[in-house]
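What follows is part of the complex, with its chains left where they were.
Letters A and B mark the chains as written, and numbering starts fresh at 1 in each.
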Amino acid sequence: MIVIHAGFLAYEMGASRAKNVLASGIKNILAFAFIVPTFFFFGWWIYLAFPGGITVADAAADGLPWAQKMGPNLADNATGIFWGAFALFAATTASIMSGAVIERIRMTGFIILAIFLGSVVWILGASWGWHPSGWLTTEYGFHDVGAAGCVHLIAGAFALGVLINLGPRIGKFNADGTANEIGGHNMPMTVIGLMLIIVGFFGFLGGCIIYVNGGQWTNIYGQPTTLSAFSFNTLMGFCGGLIGAWVKTRDPFWMMSGGLVGIISAAAGLDVWYPPLAFAIGFFGAFMAPIVAKMVEKAGIDDAVAAVAVHGWGGLWGVIACGLFASGYPNINDMPPVSLMGQLIGASVFLALGFGSGFFLSLVLKMFGLLRVPPNSEILGLDKTKVPLAAYPEGLRAMPAE
Amino acid sequence: MIVIHAGFLAYEMGASRAKNVLASGIKNILAFAFIVPTFFFFGWWIYLAFPGGITVADAAADGLPWAQKMGPNLADNATGIFWGAFALFAATTASIMSGAVIERIRMTGFIILAIFLGSVVWILGASWGWHPSGWLTTEYGFHDVGAAGCVHLIAGAFALGVLINLGPRIGKFNADGTANEIGGHNMPMTVIGLMLIIVGFFGFLGGCIIYVNGGQWTNIYGQPTTLSAFSFNTLMGFCGGLIGAWVKTRDPFWMMSGGLVGIISAAAGLDVWYPPLAFAIGFFGAFMAPIVAKMVEKAGIDDAVAAVAVHGWGGLWGVIACGLFASGYPNINDMPPVSLMGQLIGASVFLALGFGSGFFLSLVLKMFGLLRVPPNSEILGLDKTKVPLAAYPEGLRAMPAE
């Protein structure tokens, strides 16, 4: 699953202009670096603490950083593995935001935002809706086995909130409000990066299945499932997304992004879809994503890698699709079955949680002057002003594409 | 195993000239995208249907797209995983052809060819010779545990058939029939891509071993084997290939390609080789591959990445090597033992199946004008005429190498 982060690194550096390549790389690496320890100190505790909503569960004691389970312990071969998987999911949420805000965000503000998103906000959402006894599931039958909602919808909504306060890159919009295309410096690197992210997502989704001793695989809600179902539907959702975006755009950046949208769109119901339905859900999600991206741009928001459309929209659609096509699927232990209403409630909660926290936190950072680099740094390029190293020391002649 | 496809993507884009980079990437991605659903709808059915040759087996009912096994099913944790692995093998066959035909094939024609190769042709071959009751094995003792024949030989032969009808790139051959070298735009990207393909092949070959409940690993023919054997011989074949190609060429493109040839050469008998023999078989395969490539070129055929030599020759040699050095190895259930004659029969069947179908299908596409882009598109570059995006938006100054 770590390969996701090699992918995000390549993706984000490729999508930056040559003058900002290394600054984007540093930012991406630092998000990972700060989330892991903070996820140790309080992220995992939050997950265990809040499945009931805002009251602290007894089980949270196992997630305190001095708890016996939070370290080598010969009687416990599981906690570190779950913690590690969740920490990598946490870093993924931060990487989602990280791409959207490149080329003008201040490092300090970014790190604070990344820590909050990765070690507080999404994991609170996960505690509510991606936990065997999260209240969204116990009370409304919420179903999202592949974390489309708590990872992607929350991260995309959080990014949207941040982007509003951060503002567009200089040169993105003209005086009349029309938008310019700001290309990265290396599309092949971006496209290969996306493919590596997708490689990692197969591990990520495989990591959403839990093997219970006694010989049965289950999803995170304790419902029985199979690896077979995950294999079918991840591949079919991915390819539906690739083709949906290709039909709409013919653009390789959108094709690979669409593949990711397809995986996310199918993620919530990976355990239940008939595979051609997973394909169709992925197709629709990816076909719509460029339209969503255009709407975001029309609203004057500069999302450098379309993270809001890919992850925010993809996650939203994935959660809703589960309500449309898997309504009635039973839960264990007298919990209510899957329903459209339950999915809409879950989606609304995640949307509000992600957007609200991203918006308000970035607003506070803006007030303290920690959100955005000065205009001259942005124009000169962040590499020149912040990084003691050149991306291409022997030069890479930058000239306008013909 | 998905990492193979990240590798093919990097490899193929690196091997394209700058004017065709993204078009090559799109083509590669689309092959994957179309094969997965078609492999769901009919590819897997073909595998189950035709082990007897041309009569349909009863077991084929389990592969119909509406069969219970073709979707989430709590009583079946295996089908989706096998289907997924085979679908990825299918996409690999298409990627093999994909590299050979870059920089001048039409997208429509390519997709049709890719679907036929990936979801019909190779899987029919697999049903015959890479199946517990395939007729090549039950009647002739055919042995090819690592799919050198059905994947590589068929894909290489299919590519050869297509290349004949497709014709060389403009500028490849001079009026007097001599050939020019057409380099890609980024050799490091190509070499790293090849390395990623090889990383994935270790997974691919590991995926050729099946764990039978009761504690024994077997190959696809049901013969007992060990992971240990696969580990020894994959590594030794790989390194034999690296060194064989290095001795012959000193060229890093050929070294990495040779490593792949080495793996393919040793693949058919991965379960039986004494490791130094796997090394020698890999060495010989890779030493010969550049010679085969030169012969292909001398015949006026423009194979942009030497797919015919690497995969076609490598697969052929791998299958034959099993007859030369593993003759007499017993099969289970009264099937005849491995023999040189059986291997030659298998190789001939695959060669005819691959070459014949590639040749005739591309001939038909050519008659309908679907095979090749117009000359002016080819000269201008496919990115400019087909892709709404530049590979290097800030420019990457293209100038003749000194």
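The working rule: a residue touches a chain if its C-beta (ideal position, glycine included) is under 8 Å from a C-beta of that chain, and two chains touch if they have at least 3 such contacts.
Keep in mind the model is a prediction, meaning the values are calculated, not measured.
Chemist: Please state: how many copies of the shared sequence does the complete assembly contain, given 2 in place?
Modeler: Counting every copy in the complex, the total comes to 3.
Here is the rule we use: only the chains that are shown with their structure count from here on.
Chemist: Where the CA atoms of subunit A average out and where those of subunit B average out, how many Å apart are those spots?
Modeler: 34
Chemist: Please name which positions on subunit B make contact with subunit A in the complex.
Modeler: Where subunit B meets subunit A, its residues are 2-3, 5-6, 9-10, 13-14, 21-22, 25-26, 29-30, 32-34, 36-37, 40-41, 65, 70-74, 76-81, 83-84, 87, 186, 189, 386-397.
Chemist: If you look only at subunit A, which of its residues touch subunit B in the complex?
Modeler: 3, 17-18, 183-188, 191-192, 195-196, 198-199, 202, 217, 224-233, 235-236, 238-240, 242-243, 246, 249-253, 255-256, 259, 271-276, 279, 396-402
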